[in-house]
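To start, the structure under review is shown below, and the notes come after it.
Just one protein chain is left out here, and the rest sit where they should.
Then we have chain A:
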């Protein structure tokens, strides 16, 4: 089976680990040795009005979408079946409306942000190549995701991601992915998955890494910080 599909084997059994490895080790290296470079790279000083709509929509949307993926992919179908939740109910009452809501927020947001980055002169000139690549990559990935869920999904009624794709994702985290599960998946989903892993692989080396720099200590910190240097 592996011999007859060497490329498919690489794509669905090796490539994800390359990218996740890059994500994990890259993040560790970035935070350990390049900590001062971790910032959100705000451009709010240069342009404010479009950012307000774009940034809020995108961030709220993408956080919703992220948790949507976790729920959709990590909760096995058997569990929802055991709870008596039918496929029909799961898809049409929970997954699709919530996915559509956050998906549309993220999509509209990322298109606004992408337009802003290239259209606003100040923002464009202050952008690094990495910033431009990141915004284009996110726009493409979110577009692919929306096309998968709302075009490729409904037009392939035989395909249920919970019985193929989701199992494969869980297998990745258990270190024995079966690449055959991915062979019958619609093309749009495949692109979405491949591109998504690529973004995870590039994550630590770009501005995206700011998503992991959460200031937990602020919640419990006193307001005024004094720094004292120890005397000899």
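Points worth noting:
Here, a residue touches a chain if its C-beta (ideal position, glycine included) is under 8 Å from a C-beta of that chain, and two chains touch if they have at least 3 such contacts; residues count from 1.
Methods note: contacts and distances are computed from a predicted model.
Name of the non-displayed chain as stated in its UniProt record, restricted to "Nitrate reductase subunit beta", "Glutamyl-tRNA(Gln) amidotransferase subunit A", "ABC-type multidrug transport system ATPase subunit" or "NADH-quinone oxidoreductase subunit K": "Nitrate reductase subunit beta". Between the chain not shown and the residues A:11, A:60 or A:75, the one that touches is A:60. In the full complex, the hidden chain is touched by chain A at residues 35-36, 38-48, 51-52, 55-56, 58-60, 121-122, 124-126, 210, 213, 215, 217-219, 221, 223-232.
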